[in-house]
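All protein chains of the complex are present and in place, except for one that has been dropped.
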Amino acid sequence: MLFQQLINGLTLGSTYALTAVGYSMVFGILGLVNFSHGSVYTVGAFLTLIFFTALKFNFFVSFLLSIILTGLLGILIDRISLYPLRKRNAPKVTSLISTIGVSIFLQNLIMITWGSETKKFPLVINRGSINLFGANISTLQIMIFSMCIVLMVSLNIMIQKTRVGKAMRATAQNSKAAMLMGININAIIMITFFMGSSLASVAGTMVGMYYQTIDPYIGYMAGLKAFAAAVLGGIGVLPGAIVGGLSIGVIEAIAAGYLNAGYRDAIAFAVLVLMLIVKPSGLLGKQASKKV
Amino acid sequence: MHKLQIQGLTKRFGGLTAVNNIDLHMDDNEIIGLIGPNGAGKTTLFNMITGMYIPTSGKLFYQGQDITGIKPYKITDIGIARTFQNIRLFLMMTVLENVLIGLHTRTNTNLFDAITKNKRYRNEEKTSHKRAIEILEMVGLKERKDEYSKNLSYGEQRKLEIARAMASNPGILLLDEPAAGMNDNETAELTRFIKTLKNFGLTVLLIEHDMRLVMNICERIYVFDHGSKIAEGSPKEIQKNQQVIEAYLGKGA
Partner (left out) sequence: MIILFISFMTLIPFLGFSPYIMRIMILSGIYIILALSLNLLTGFTGIVCLGHAAFYGIGAYTSALLAIHFDLSFVFTAIAGGVVAAFFGLLLGLPTLRLNGTYLSMVTLGFCEIVRLVGLNWMSLTRGPMGLTGIPFPKILGWVIDRDAEYFYLVLILIIMTWVILNNLIQSRAGIALIAIREDEVAAEAMGINILKYKVLAFAISAFFAGIAGSFYAHYASFINPQSFTFDESIQILSMVILGGMGSNLGVALGAIVLVSVPEMLRGLQEYRMLIYGAVLVIMMLTRPQGILGNPKALKIPRNN
């Protein structure tokens, strides 16, 4: 029973991790919490569904299209709602409100275009399952988990090894200095938004498949939990997103067995608050020292 | 008993020793200079005196009272005020408001007084306003009192920062490179101004790179290099000290 919950927790946790990357990378580079990320996640899930069911594309084509379009949406969000504010050095809180405006806009756009009722997400992957130590593990779970891990690990390698990755890290450390070294900051920010958003689309689609339903509100809780995951692992630190996402997923799944089910959603927030009070830099983050 | 006494003060950041076993003392109404190359640990010492850094070891005494490890806001209350190397004014507040903040530790109306605007509150407001104007007059910024402090010139901002620190009526005033970025005229004016501070009975500890200013107004000078004190004495003695010359100009000079 405990093992089963662990498996369920890891499955969901890996999608939190994917979503957390978007928060973490944007925070790393812009020092900003992008509140539209949850809605982007919803858009991703809906795009896959629309291409697949309404337009009758092949599932993998639909998925790929959704990943690309959602990534572009991320860039668009930055160009429209954040870039102009960045250019005039407006206070961070205005950017925050701006992303909240985008979030409200997107969520309502989804509701208007596709209706606010819950939609069925068709079974794409055969739900065969294997039995391991008395726990039932579906192929879908294995697929979600391994796909998330593969994506996260390749992203990490990209950030560590490639030129673009190095430029991203340099920008996160000190954007002014990076710019002086000839790094095109705007291009880096665009890539960041593209990657974060497309990964959110992957996560949204996966969760849609997992529960076989989606509605316009799925991104709200998923976004907040992913954010909690990003903070838990250490915001701005990529391996932190994996650790944070999986931990939140597992803690939630296990605690849900002991607590009133209604409190399930509160767990992520309790973890968030506790972590911030005990060690704001997160599990894998370095404590920043105060400069006088 | 010295006004300020520092015993064996050390600050390490990880493996780096920023300040190493410093002894220093100041007496009433002295103007003391603190010089040395960049990275010698002068500002770190300031940060320890004002409670912003907690010393790794060593002790600080103000008028005989142990003040080691006391919180910065309490240090100001006890009687040590400072300025910052990279001016830290409240830019979106007026010149007058900046000085009023400096009076924070010398005023004491509580929330109830403030909300009801009672007599006690109105009296205190009147006296602190008067006092703030007096201080601005001393530094020559009275005419600029309603200007946002970010609109002041660089030299004026330096002066306002000193005025703000003076408002807390400090026993010791710590000035961190007050002449940095000033032209010759401004520096000369600042030199005169710091001399008048002595007439107001203030005790001043001063970090400065402008040698003319330091030699001109300081009674005693401490020289730091790589976190350690390498010399102390009168301006004349320091100018002749071989170790100091080496530290500044390199060996063989």
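Each chain carries a letter (A and B) given by its place in the written order, and its residues are counted from 1.
Methods note: contacts are C-beta pairs under 8 Å (C-beta built on N, C-alpha and C of every residue); 3 or more make two chains touch, one makes a residue touch a chain.
Just so you know, these numbers come straight off a predicted model, no measurement behind them.
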{"item": "Residue, one of A:Leu10, A:Met25, A:Val40 or A:Val102, that touches the chain absent here", "value": "A:Val102"}
{"item": "Absent-chain contact - pick from A:Leu2, A:Ala90 or A:Ala187", "value": "A:Ala90"}
{"item": "Chain A residues touching the omitted chain (full complex)", "value": "27, 31-33, 80-81, 84-85, 88-98, 100-109, 111-112, 224, 227-228, 231, 260, 262-263, 265-266, 269-270, 272-273, 276-277, 280, 290-292"}
{"item": "Those residues of chain B which, in the complete complex, touch the missing chain", "value": "50, 52, 71-74, 76-77, 81-82, 84, 88-93, 97, 100-102, 104-105, 107, 109, 111, 113-117, 121, 124, 128, 148, 150, 164, 168"}
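Please note the rule applied: only the chains that are shown with their structure count from here on.
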{"item": "CA centroid of chain A to CA centroid of chain B, Å", "value": "49"}
